[in-house]
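All protein chains but one are shown in place.
Each chain gets a letter, A, B and C, in the order it is written, and its residues are counted from 1.
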Amino acid sequence: MGILEVKNVNKRFGGLQALGDVNLSVAENSVHAIIGPNGAGKSTLLNCLVGKLIPDTGSVMFDGQSVLGRTPYEINQMGISRVFQTPEIFGDLTVMENMLIPCFARRDGSFKLNAIRSVEGQADIHDKAEAMLVDMNMADKRHMHAASMSRGDKRRLEIGMCLAQEPRLLLLDEPTAGMARADTNNTIDLLKQIKEERNITIVIIEHDMHVVFSLAQRITVLAQGSPLVEDTPDKIKGHPKVREAYLGESTPA
Amino acid sequence: MSKLLTRRGLLKSGAVGGAGLALPTIFTASSASAFTNEPTGGTVTLGFNVPQSGPYADEGADELRAYELAVEHLNGEGDGGMLNTFSSKALGGNGIMGKKVAYVTGDTQTKSDAARASAKSMIEKDGAIMITGGSSSGVAVAVQGLCQEAGVIFMAGLTHSNDTTGKDKKANGFRHFFNAYMSAAALAPVLEKLYGSDRAAYHLTADYTWGWTQQESIQAATEAIGWRTVNNVLTPLAATDFSSYIAPVLNSGADVLVLNHYGGNMVNSLTNAVQFGLREKQVNGKNFEIVVPLYSELMAKGAGQNIKGIVGSQNWDWKLGDEGTAAFVKSFGTKYGFPPSQAAQTCYAQTMLYADAVERAGSFNPCAVGEALAGFEFDGLGNGKTLYRADDHQCFKDVLVVKGAEDPQDEFHLVEIVEVTPVAQVTYDPEHPMFAGGALGECNPGA
Amino acid sequence: MEAILLQVLNGLDKGSAYALIALGLTLIFGTLGVVNFAHGALFMIGAFCAVTVQKVLTLSKITLDPVKTDFLGNPLQIKTPYVEGWFGPEFGAALIDWSVPLAILFAIPIMLVIGVVMERGLIKHFYRRPHADQILVTFGLAIVLQELIKHYFGANQIATPAPDVFRGSFDFGAMMGMDPNVVIYPYWRLVYFAFAAVIIGAVFAFLQFTTFGMVVRAGMADRETVGLLGINIDKRFTIMFGLAAAVAGMAGVMYAPINSPNYHIGMDFLVLSFVVVVVGGMGSLPGAVLAGFLLGILESFASMNEIKSLIPGIDQIIIYLAAIIILLTRPRGLMGRKGVMED
Partner (left out) sequence: MLGIKGKDLTLLCVVAVLALCAPFILNPFPQSSAMAQFNAGYPDLMQRFVIFGIFAVGFNILFGLTGYLSFGHAAFLGVGSYSAVWMFKLLSMNVIPAIILSVIVAGLFALVIGFVSLRRSGIYFSILTLAFAQMSFNLAYSVLTPITNGETGLQLSLDDPRIFGTSVSDTGGIPVTSLFGMEMRETSTLSLGDWSFQFSNGYYLCAVLLLVSFYISIRIFRSPFGLMLRAVKSNQTRLNYTGLNTRPYTLAAFVISGMYAGLAGGLLASMDPLAGAERMQWTASGEVVLMTILGGAGTLIGPVLGAGFIKYFENIFSKINDNVLHQWFGGLPEGLENAVVWFTEHFVGSGWNLTLGLLFMLVVTFLPGGLVEGGTRIGRLIRGKSKRAEKKAAQSKPAE
C-alpha cells in the first residue's frame, strides 16, 4: 500500500477524455516520476491530486484518506505540497518573509488571527525560516524582493517554502522548465540532496529525461490520458512502447 | 476678516485644558463674554453658508450675490436698496450697531454634513455671530440644529419643508421663506378656478422628507376643494429619468399630474412628462394638466419651453410691483445685470431683518435678537406686510401663484404672476398637525 | 398587460442609454484594463456639445425695442439669431430647432480628438500603473473637466430640446388595437433607441469585420503576443480610446433632450455605468450591452406601482440588488472573460 493511491480516475473536458482509468501507486519515501508527451494528461492528473480539479470518477487516497472534495489548502494541510511549473512565490515580499509564511502555516494551521505579536517576536518561527534559508543556500538573499531574483533562485525558494511545511508528499510540476542548464543541474542536485536528507515522498512531472533519469526510482508513462507502463528507469529506457510513444523513435521493423 | 484677538469655539466654561500648562499668558476663560462670538472689535462677522458645488451651485451663487449686496447696503455703500423702503428705520447704513459688517462664505455642498462642517468653521474659526443661507430643507434643519447648540442665530435661506418651522423648529432659527403648507393653501383656490373642482390628481413625489411634506400638504388642500387623489408614487432622489413613473399616468384615470420635485428632479420629471405629450392629451373629457407646486426661476430656465402654462407657487417674484421689490430689483439688477431670484430676495431680506433686530435689541446677544425678531411686523422688504410669528419663527406674508409664460419677452419673464394670495389665506395654527411634534425650546446664547 | 408592455418599452429605452454608455466604458475599462473614472465626464462633454451648438446657433444680433422695456426700465433688447439673418427666418429657425441632431456631426470629431489627446497625454502613462493610480488620475481629470464646464456654463441645467417634429408621443396601444393613450411612447425616445441600436451595431461590426477590429480583439485577448507579431497595438488602442470617447459623446448628445444636461450629469451616470460593465462581465462587449438592457428593464419593472406596493423602496435599490445577485450566481458577470481584472 503506497502513501498515494490513485484508482480508476477519469476526467473529461467536454468531448475530450483527459484522464482515462488512471491507476497509480506511489511508495512512501520514493521518487516517482510521471512522464508523457504534451497533452498526455500529466498536469490534469496533478491538479486532481491537489484539489484544483475533481475527477469525474475514481478515488485519490493519501495516507489512507481521500483527498477528493477537499480544497487545495485542506489537502496541503494533510501533508501535500506542490511546486509549480512557473514558480509561484510572493513576489512583493522579501525572501525571508516568503519563508516565514509556510512556517506559520505549519504551526498555526489554515487560519489564525495572530494580529498583535510581531513577526520578529516569534523566535521559533524565525529560527526555523532562517535555518531553511541556510539549507537552501539563500541566507544572503534574505532581504531581497523575491520577484527580483533569477528563475533558478525563485525555484529554489519555492522548493524551500514547500519543505518548510515538512510535507510528506512533494509534487513537482516540471521543476526545471525554462531553466538554463546550470540552473537545471543545481535543481537536480538540490532535489537529490532533499531525497537523501529528508523522509519525503516526491512525485515529479518532467519533460527533461536527464532530470527524470537522474532522480526517479519509478516512472509512470502517460499517453493520451492513460498509463502506458510503470517501471524502473532502466526498464523504461529500453521499453519499445515508450520509445515509440514518448521518445519519438519508431520501433525497428 | 475680523481681527479679534480672542475667539472661542463652542465653549461652555472655564479653562480646563489649560490648567496644567504653566504658560505665561492668559487663557481666555470663556465666561468673559456673555454669548458666543460676541463682537469686540470694529467689525461684526456674518456667515453666508450657501451651496457652491453640486446641483444647486447657481442658486447658491445668487444667494451670495444678494448677501454681498446686503452687506454693501448695511455698510452704507451702494444705493441702499430695500433699506430705504423697510418699515423699520433702525438701520442707518453705518453697519450694525456701528460695527462694520464683514462676512465669510462657505460651501454647503447641499449635504447636511458638509453644511454643518462649514457652519462650524465659520463659528469656531471666523467668529461668525449669525449663519444664513442654504438651498434645501435637509441642510436648513441640520444647520439650524447646530446654531441652536452653538448659540448663534440662524436665518434660513431657501427651505420649503414644513419641518423647518414645524417639528424641527428651534429658538435660534428663523425662516423668511414660505413652506409647503402655504404653497398648497395658495394653490388650491387657483387650481379650482383654473381646472374646476372635479379633478383626479396623480402625485409623483421625491422620496425624502421635503417631498413627503409637500405632497401631504397639496393632497390635503386639493382634496378640500373636491379633487380626488388617484395615486402617490415616490420616486428615488437619484432618479434622472422619470419615464417609467410617468408612463402609467395617462392610463390611471388621473387628469392632473402633481410633481412634488425640486431642482434637477423637477426639471427632469417635467421635461419627461411634456415629452410624453401629456399636456396635449384629453382625459375624462378634460385637458390633462401638470402642476409644479414649488417653482424657482432657475428651474424654469432648466426646463425651458416645457414650463409653458404650468402652475406653481413662489415666495416672491421680481415682477411684483411694490416699492421694496422695485428698489431691490433696481440695485441688484444694476450691480449684476439681471433680476434677482426668490432665493436672492429671501437671503437679502433675512440679512436686513437680522441687522435690524440687532439694532432694535441693542445687542448682538442671540436671545435679545430672537426676542426682537419674534412677533416682529414689518413691510417694505418685497412681500408686503409680513409677520415673524413668535410661536414658530415662521414669516407670514402673501404667497404668489405663478404660471409658465406662453410667450416670454425675454429670459427673465419665464413665469408670470397669476395671483397674489393674501396672507390670511395661508396662515395656519402653530399646532396644525402638519407642524406639530416639535418645540422651539429656550434660546441659547452659547456662553 | 398594458402596464407590462409599457415598462418593457421604458426598459428598452433606459437600457439603450445604459448600454451605450457602458459600451464606451467597456472598450476602455473592460478591454484596455484602464479604470476610467473620467468616462462619465466624456458623456457629459458630449451633452455639452449639444448645448454649445445650440448656443452658437442662437448667437444673436441685438436691437432695441422702441416700446417695451426690460426689468430695469431700459429699452428691451430684441435678440435675432444671426442664422436667421443669414439664411432667412425660416431656415434659420429650423437650424436652431435641429441643433441637437446637428450637434452629432460636431461632437464626433471633437470627442475623437478629446479621446486621443486624453490617451496620448495622460492615460498612456498609466497602463502599467496599479488600478488605484488609474482611479486617482482619471477621477482628478473628471473633476477638472466638470469644474471647467461648470465655470463656463453654470451649474444649472440647460434646456436642450429635441426638434419640434419629435415632440409628443407615439401611440403603440392604438396601433395594436388597444384603447388610445394606454401604451404611448415619446418619439424622441424611439429615436434614441434606434440611434443606440445603430451605434452598438456599428461598433460590433467594426470590431468584427475589419482588420483593425480583428487586431484589436486579438490584442485584447493577448497583448504581448500581438506585440510580438510586430503589430503596433498601442496605436490601435489609442484609436480605440478615441472611439470610446466618441461613443460616449454621441450618447451624451442624444441624451440632452431627454434630460437637460448640467455639469454633473456624468457623475450621475458614472457609478451606474461601472455597475453595468461589471455585471456584463469584464472584457465582454456583448455582456455590457446585455447588462445595460437587462438592468434598464429591471429598473422599469421595479418602478411599477404594483411592485412598489409589494416591496416599498425596491426601485431605489433594484439595480444594485440585481448586480449583487448576478455577481454571486455568475462569478464573472454575465459574459466575463477569465482573468480580466480579477486581482
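Note that a residue touches a chain if its C-beta (ideal position, glycine included) is under 8 Å from a C-beta of that chain, and two chains touch if they have at least 3 such contacts.
Values in this document were obtained by computation on a predicted structure and should not be read as measured data.
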Omitted chain's touching partners, listed by label: A, B, C
Which of B:Glu149, B:Glu223, B:Glu416 or B:Glu431 contacts the chain that the document leaves out: B:Glu149
Identified contact with the non-displayed chain, of B:Val44, B:Ala61, B:Ala361 or B:Val423: B:Ala61
Identified contact with the non-displayed chain, of A:Ile54, A:Ala147 or A:Ala180: A:Ala147
Touch criterion as defined above, residue of A:Val6, A:Ile35 or A:Leu100 at the omitted chain: A:Leu100
Full-complex contact with the absent chain, from C:Val117, C:Leu141, C:Ala197 or C:Ile239: C:Leu141
From C:Met1, C:Ile62, C:Ala132 or C:Leu310, residue that would touch the chain that is not displayed: C:Ala132
Sites on chain B contacted by the missing partner chain, in the whole complex: 1, 3-18, 21, 23, 25-28, 30, 52-53, 57, 60-61, 64, 68, 103-107, 111-114, 116-118, 120-121, 124-125, 136-138, 141-142, 145-146, 148-149, 163, 168, 207-210, 234, 236-238, 438-439, 441-442, 444
Those residues of chain C which, in the complete complex, touch the missing chain: 35, 122, 125, 129, 131-133, 135-137, 139-144, 146-148, 151, 271, 274-275, 278-279, 282, 312-313, 316-317, 320-321, 323-324, 327-328, 331-333, 341-343
Those residues of chain A which, in the complete complex, touch the missing chain: 50, 71-73, 76-77, 81-82, 84, 86, 88-93, 97, 100-102, 104-106, 108-122, 125, 145-148, 158, 161, 165
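Here is the rule we go by: only the chains that are shown with their structure count from here on.
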Topology of the chain contact graph, where touching chains are joined (line, ring, star, complete, other): other
Farthest chain (mean CA position) relative to chain A: B
Computed distance of Cα centres, chain C from chain B, in Å: 35
Centroid distance [mean C-alpha coordinates] between chain B and chain A, Å: 74
Residues of chain B whose C-beta touches two or more other chains: none
Residues of chain C touching at least two other chains: none
Residues on chain C engaged by chain B in the complex (per definition of touch): 2-3, 6-7, 9-11, 13-14, 17, 68, 70-72, 76-77, 79, 150, 154-161, 167-169, 181-182, 184-186, 188-189, 257-260, 262, 264-265, 268-269, 299-300, 303-305, 308, 313, 315-316
Touch list for chain B against partner chain C, complex: 53-59, 61, 207, 231, 233-236, 238, 240-241, 243-245, 247-248, 250-251, 264, 267-268, 271-272, 275-277, 280-281, 283, 298, 301-306, 318-319, 329-330, 333-334, 338-339, 409-410, 412
